[in-house]
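Would you mind keeping the following structure in view while I ask a few things?
Complex shown without one protein chain; remaining protein chains in place.
And then chain A:
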Amino acid sequence: MQYLVSVIDDTARLATPDEMAAIDAFNDRLQAEGHWVFAGGLASPSSATVIDNRGGRAVFTDGPFLESKEYLIGFWVIEAPDLDVALKLAADGSMHCNRKVEVRPFR
């Protein structure tokens, strides 16, 4: 079963070198223990472009989809047998990247 672990940020600052080192160590562990699927860090929301092509004519809008105080700054996709294992990994992930995370199962 796969879970998306979204990293939520409420500051504008990027990860510090210490945080980056901790994230790398955590990623190594995910790979070693077979939980790793994919992970990535994102650039700031101000670099986002919103596209709406539902009508067949793509409309591009500058900036994030939602103006919010909290936004997605990165994510992991992990493999875990159940939510208890996923929550434990996410708790460790939150500590390592020093941010709140949200766990959501894939359908």
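One rule holds for everything that comes next: contacts are C-beta pairs under 8 Å (C-beta built on N, C-alpha and C of every residue); 3 or more make two chains touch, one makes a residue touch a chain; residues count from 1.
One rule holds for everything that comes next: contacts and distances are computed from a predicted model.
J.: So which of "RNA polymerase sigma-70 factor, ECF subfamily", "ABC transporter ATP-binding protein", "histidine kinase" or "Putative ABC transport system permease protein" is the UniProt name of the chain that got left out?
T.: "RNA polymerase sigma-70 factor, ECF subfamily"
J.: Which of these touches the unseen chain: A:G41, A:G63 or A:P105?
T.: A:P105
J.: Just checking the interface: what residues of chain A touch the absent partner chain?
T.: That gives, for chain A, the contact residues 1, 3, 81-84, 86-87, 103-105, 107.
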